[in-house]
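Questions regarding the structure given below will be posed in turn.
What you see is the complex with one protein chain gone and the rest in place.
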Amino acid sequence: MDFSQFNSAERATLNTIIEKKQMQDFMKLYSGLVERCFNSCVNDFTSKSLGSKEDICVQNCTDKFLKHSERVGARFAEHNAEQMNQQAKP
Amino acid sequence: MDFSQFNSAERATLNTIIEKKQMQDFMKLYSGLVERCFNSCVNDFTSKSLGSKEDICVQNCTDKFLKHSERVGARFAEHNAEQMNQQAKP
Amino acid sequence: MDFSQFNSAERATLNTIIEKKQMQDFMKLYSGLVERCFNSCVNDFTSKSLGSKEDICVQNCTDKFLKHSERVGARFAEHNAEQMNQQAKP
Amino acid sequence: MFGLGGSSSAASSGPVNPAQIEMAVAELDMITDVFNRLVSSCHAKCISTRYSEPDLNKGESVCVDRCVAKYFDVNKKVGERLQTMGGVAQQSGSFGGGH
Amino acid sequence: MFGLGGSSSAASSGPVNPAQIEMAVAELDMITDVFNRLVSSCHAKCISTRYSEPDLNKGESVCVDRCVAKYFDVNKKVGERLQTMGGVAQQSGSFGGGH
Partner (left out) sequence: MFGLGGSSSAASSGPVNPAQIEMAVAELDMITDVFNRLVSSCHAKCISTRYSEPDLNKGESVCVDRCVAKYFDVNKKVGERLQTMGGVAQQSGSFGGGH
């Protein structure tokens, strides 16, 4: 996203929108993680509470997903930057 | 959702929004059910019309999903209420 | 969609909305195709670049999906028209 | 079934009625949503994911046609079911006719 | 957990505060999203897709109740995890308390 094309009023508007979107993204990440780790880790419905193995699985699943997502984010930024330079060349 | 925090004008606005959302939710439930029960029940494409076994399967799939969704709704409300009380304790 | 029920100002507004939606639909089709064909065709991560077999698979997957989507579109329009006539009968 | 536009004729000139526009846009979104689900369901049922050739072969084409027909059948069946059960139990919102 | 409405009492009359409305709508959307995911996860875990009868049998009903309970447990666990890790690494936006 190249922000130089916007004037200061537009940048202020965009920042408010981006902040709201980051909140929504965080909530989607949260509910997505709950669904993903529940589906992967919880398979025993003979009791109402989380078993210790399930508990560890949910923690590892959450940590691993966040680290995975962070690493993809880094590579994503690098590739995008690479393409921006290729386009910028005359 | 605790509505006491809104004045009457806000409640009116919210009610209109909620009504529209319930309409949309109903349509999503409808198209979701069609997709879910089609995928589960229809596997024979040697003819253009629904076989009797497929027909029964679609009806049971629809009924079962609605009853399932209703039961989850009841447990969901109970659990939410439980958490609200835990927070309300000083 | 029966447009006779709208006056010219409404039709103009609707056309702008429809144009924006078609742009969004095209972007969703694009990112949906990338995800679908990547998941189906790319399974070897011993190298960073696309193998020739994977490359052909991605092209066939893209072409096939577009032709599939086109055929479903034709049948979809026919069925919808059929239902419209059935309703129009007094 | 999917595109139940009303057919009352409106004056060709006059102001924009936002409620009418909103209803039309909601209906468009629903038709698009149903179409996308239909495309993906029939792709899963009819198209082999070996992707050995770019075109639909005979078998796939016939399967797609029948798949769309049966999808419409299921759509009608589920619609009737929902109406007989007076809409979903916990849905209090009224849902007007077939529109 | 899912419906953390504030409980400050507001004057019953007065203008509409758009920010308040927006927050309430966002919370409603989140609750609906969580509910839909819960319904689909517990359907996959508890309901057999042979669909031989229209009602939930004993085993399915008991499974659904336990499934909802365990889903809430996982929701709490993941929430704690996210808070200890100060929110996701690349999320710079501040996320106010549990609301």
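Order as written gives the chain letters A, B, C, D and E; numbering starts at 1 within each chain.
The rule is short, and it goes like this: a residue touches a chain if its C-beta (ideal position, glycine included) is under 8 Å from a C-beta of that chain, and two chains touch if they have at least 3 such contacts.
Just so you know, these numbers come straight off a predicted model, no measurement behind them.
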{"item": "Option touching the unshown chain, where C:Ala9, C:Leu29 or C:Met84 are the choices", "value": "C:Leu29"}
{"item": "Hidden partner interface residues of chain A, rising order", "value": "1-10, 13-14, 17-18, 21, 25, 40-41, 57, 59-61, 63-65, 67-69, 71-73, 75-76, 79-80, 83-84, 87"}
{"item": "Interface with the undisplayed chain - residues on chain C", "value": "19, 22-31, 33-35, 37-39, 41-43, 45-50, 54-55, 58-59, 62-63, 66, 69-70, 73"}
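Going forward, only the chains that are shown with their structure count from here on.
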{"item": "For chain A and chain E, chains touching each", "value": "none"}
{"item": "Partner chains shared by chain B and chain E (touch criterion as defined above)", "value": "none"}
{"item": "Which of B-D and C-D has more C-beta contact pairs", "value": "C-D"}
{"item": "Chain whose Cα centroid lies at the greatest distance from that of chain D", "value": "A"}
{"item": "Chain whose mean Cα position lies farthest from chain C", "value": "E"}
{"item": "Same-interface partner of A-E, chosen from the options B-E, C-D or B-D, over half of the pairs matching", "value": "B-D"}
{"item": "Separation of mean Cα positions, chain D and chain C [Å, integer]", "value": "14"}
{"item": "Chain B and chain D: spacing of chain centres that average the CA atoms, whole Å", "value": "18"}
{"item": "Whole-Å separation of chain centres (CA-atom averages), chain D against chain E", "value": "28"}
{"item": "Contacts with 2+ other chains: residues of chain E", "value": "46, 65, 69"}
{"item": "Numbers and ranges of chain A residues touching at least 2 other chains", "value": "none"}
{"item": "Set of all touching chain pairs, with the criterion as stated earlier", "value": "A-E, B-D, B-E, C-D"}
